[in-house]
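Every protein chain of the complex appears in place save one, which is left out.
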Amino acid sequence: MKWDEFFVTGDPLIYGADVSIALTLIGVIFVLTYFKKWKWLWTEWLTTVDHKKLGIMYVMAAVMMLFRGGVDALLMRAQLTVPDAGFLDSTHYNEIFTTHGTIMIIFMAMPFLIGLMNVVIPLQIGARDVAYPFLNAVSFWTFFMGAMLFNISFVIGGSPSAGWTSYVPLAGLELSPSVGQNYYLLGLQIAGIGTLLTGINFLVTILKMRAPGMKLMQMPIFTWSSLITSVIIVFAFPVLTVALALMTFDRLFGSHFFTLMDGGMPMLWANLFWIWGHPEVYIVILPAFGMFSEIISTFARKTLFGYKAMVYSMVVIAGLSFLVWVHHFFTMGAGGAVNSFFSITTMLIAVPTGVKIFNWLFTLYKGRIKFTTAMLWSLAFIPNFVIGGVTGVMLAMAAADYQYHNTYFLVAHFHYVLISGTVYACFAGLHFWYPKMFNHRLNEKLGKWTFWIFVAGFNLCFFPMYFLGLAGMPRRVYTYGAADGWMSLNVLATMGGVLMGIGFLILVYNIYFSFRYSPRETTGDPWDGRTLEWATAAPVPFYNFAHVPEVKGHDAYWIAKKEGRAKEKKPYKPIHMPSNSGVPVIMSTFFFISGFGMVFSWHWMSIAGLIGVLATMVIRSFDYDKGFYVSVEEIEKHEQTTE
Amino acid sequence: MDAVEHSPNTPLEYQSETGRLNILGFWIFLGAEIALFSTLFATYFVLDGRTAGGPVPAELFEVKGVLIETFLLLTSSFTCGLAIHYMRRHSLKGLFLWIGITLALGLSFLGFEIYEFVHYIHEGAALTTSAYWSAFFVLTGTHGAHVAMGIAWIALILIQLKQRGLTPDTSRKVFISSLYWHFLDVVWIFIFTAVYLLGMVM
Amino acid sequence: MANNEQTHSHFPWSHVIGFALSIILTLFALWVGFESGLSNTMIVVVVVGLALIQATIQLVMFMHMTESEDSKYQTGTILYALFIAIAVVVGTIWVMSFGMSHM
Partner (left out) sequence: MKRIKSMLAFVMFMSVFVLGGCSNLTVLDPKGPVAEQQANLILFSIGLMLFIVVVVFVLFTLILVKYRERKSGPDYEPPDIEGSTFLEIIWTVIPIIILIALAIPTVKTIYALEEPPEATAHKEPVVIHATSVDWKWVFSYPEEDIETVNYIHIPEDRPILFKLASADSMGSFWIPSLGGQEYTMAGMMTELYLQADEPGEYRGRNSNFTGEGFADQVFTVTAETEEDYAEWVEEAQEAPELTQEKYNELMLKGHADEMTFSSTHLEWVNHAMDAEYATKVRNGLPLDEDNSHGSHEDHEDSEDEDHDSHKGHGDHDDHSKSEDKDTHSESH
């Protein structure tokens, strides 16, 4: 391989990116060195196993990925605004929508949600950490290294360009010989390990680490949604692991799972991909549902309407989510029986989802609705998601889907559910739990500006796309002709995209502004909250709870406040905490090295990386570190400063 | 607090909080493994018969070799169970003996499997030959790789046992690795049935 | 918590029985496959059924799935995994067997 093939060359945009990446790196290194922060970085962040810090790192990485994916989106919108635009050529456009889709779903939506889960779940169930803090760090670092591996494809070797769904034969070696597709396979594989571990970790955490007295049916609803999401993760991700591995074998080792030659079966990829892919979309929506439930209940000052129905409906969704995958390829001609079956199972999901929608509405009913930023996001979710959901049901009607499939109607559907579901939830959750992460609130005024601009932009961008779809505009075309008559709606869409971009920039400014000027929290309960995370002090001490709280029902903290138990004083006991470890970040770096080697088929490098991974595992296995105890004096010290 | 909660009868591996957490976590991991192998089986069934004019399984599979592999693994699962039995009687010696036998059986299973693979490749059926053989090698190979990992892992645990004796920590590790080992036998039962037996009969 | 290990101090009956059963079941499956003369479909059904029984024996008798305070979670996990396994395997075969009829 020559150097000019190794680095992506010949495009001013990419040179610009090269320069800015290099400058940022140099800047970061300089700042860290100048302020002598290397040690701080290592001990406080890189080696931490504290769920709150890992959560914060997840969220920060996700916001960065939202930026990257968003820039991709705006580039696409720029190209599509007018017919026959020459801003991007076909190859670039294809790379951009591929990285946009992949990054947004795998490296933005999921980590954002998992980040908030990390921050909140142990606090909500009155635990001091997750069940496996060390594994939690491994999860984060493998996600991070997987994401980085995927992202460097942009400057080294070239990006994948076969869509986030990577259908073969197109994504096979024969038709996509460049290394881009390898980045997709290995980036997702490495990040997938982390996600699977997260699923196991949160499942056990929620099942086993709840505060005494908290029965399953008394868990906060966000905890429930995380539990169910974890179940889906545990059973869906192995399917992706296998699918990715098989394609990797095809591309690197000459096997014939999905090839055109020697009996391979390309459609099998689509089948396996969607067996994972459909549950995946519920992985990114259920935690969102959970967050909306918490926020709506808090700011309506009412307990959640139909708590049990909310739980059961999620259970039903989780079960059904594994029985609908074929709706992504109704047009494969699998026959009337198959299409009818999967049409009906898909439609059925509307029932439990509808139950949730109406339960939210009736939580608001007779409430005292306070329009905080977090609440605004949660409220806007309801009408917007219903639009996305009912158009999903329209897609589920196989006979009609033959006309919608692969068009902008579909693009509109999934942005409606993904953005008004997942992204709104991330923003809502970010505003809501921000005080728990950084001990100050985000500025409400700026928050509302972001909200109105983004929501307006969102609807302006994606509503016209339904009509573009009905007008016959296929997805994934890098341009169209003037005669197609698709321009006016595309102009609207681009304007909407720009508005969303502005909204996002205001959010970023808000983060900075609030860091500088927002008053620090004193009570730990800024919103008059209902669940246990609001019972922790401000800032949240690293051991979370000085006393393990006692739970007497759903909305545990609300009840405690009403009964006047919120600020009880009891004698402290020493607290056991896990120790930090550098192993996760090092192990994940070896994963990265190994993956990078595989991308370029440098087998010495991938083997060396794997040996590194195994070595770190062995080291871990021989490590009998049992953590440490926080003494009573230290607890007292902490509790005084925070009271 | 652990000591108070549990009677002295409680097996060591369940006596610590970590022990209980990790064992449950490992069961969930096994659930994920079931999903993983299911996907491989599904792939295998779909690609079954797609030999692209190359060698077909029925002419290469042999009952004898497969039965030997099966009985080796079945027996190793049994001896692994005995090892746990002795561990629960606090007999370190029995534990070492039976785990040692388990590992030996596992290694011979691997030996036979590798021999089998080499034989197939020699006969012109390799990973790259056709879709069918890709599916065959990846399904059985993933199982084989798990067995190899299991052997290495258990060997590491044996070293730790030697260093530390039976403690809640080491017994937890032994117990979890035994779950893993039995699980590999479960997977093999299905490989035996679906790949070899049906492959020869159909 | 369920402490099933009365076997602690004496002969490991459950292991031995489990082992014997799995050998018998394996040989029986072999017989069904080669000697029983059943139709192909029946062979598949019976043989897969036998494999499931054997798997259950391993899970319960060797792996102590049903012991410990978490047995319901453990059993639940495995049952849910079974649901996934069936959905994935049967579903995939069903969906991917299309097209054949057209040719």
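Chains: A, B and C, in written order; residue numbering restarts at 1 for each.
One rule holds for everything that comes next: a contact is a pair of C-beta atoms (placed from the backbone, for glycine too) under 8 Å apart; a residue touches a chain by one contact, two chains touch by 3 or more.
Just so you know, these numbers come straight off a predicted model, no measurement behind them.
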item	value
Contact residue for the chain not shown (choose from A:V130, A:L149, A:A318 or A:A398)	A:A398
Given A:M64, A:I382, A:I511 or A:V548, the one touching the chain that is not displayed	A:I382
Touch with the omitted chain, as defined above, among A:K370, A:K573 or A:K626	A:K370
Of A:N271, A:S321, A:N459 or A:N490, the residue in touch with the unshown chain	A:N459
Missing-partner contacts on subunit A, residue numbers	90-91, 94, 161-163, 167-170, 174-176, 260-264, 266-267, 300-303, 305-309, 329, 331-333, 335-336, 339-340, 343-344, 347-348, 350-351, 354-355, 357-359, 361-362, 364-371, 379, 382-383, 386-387, 390-391, 393-394, 397-407, 452, 455-456, 459, 463, 467, 469-472, 474-480, 485
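Just so it is clear, only the chains that are shown with their structure count from here on.
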item	value
Approximate Å spacing (C-alpha centroids) for the pair subunit B, subunit C	15
Where subunit B touches two or more other chains, by residue	20, 24, 28, 31-32, 35, 39, 42-43, 46
Set of subunit C residues in contact with two or more other chains	70, 73, 80-81, 84, 88, 91-92, 96
Residues of subunit A that touch subunit B when the two form their complex	131-132, 196, 199-201, 203-204, 207-208, 234-239, 241-243, 245-246, 249-250, 253-257, 259, 261-265, 268, 272, 275, 618, 621-622, 624
Residue ranges of subunit B touching subunit C (in the complex, touch as defined)	6-7, 9-11, 14, 20, 23-24, 27-28, 30-32, 34-35, 37-39, 41-43, 45-46, 63, 67, 70-71, 74-75, 77-78, 80-82, 85, 88-89, 178-179, 182-183, 185-186, 189-190, 192-194, 197-198, 200-202
Parts of subunit B lying in touch with subunit A, wherever the complex brings them together	20-22, 24-25, 28-29, 31-33, 35-36, 39-40, 42-43, 46-47, 50-52, 54, 127-132, 134-135, 137-138, 153, 156-157, 160, 164, 169, 173
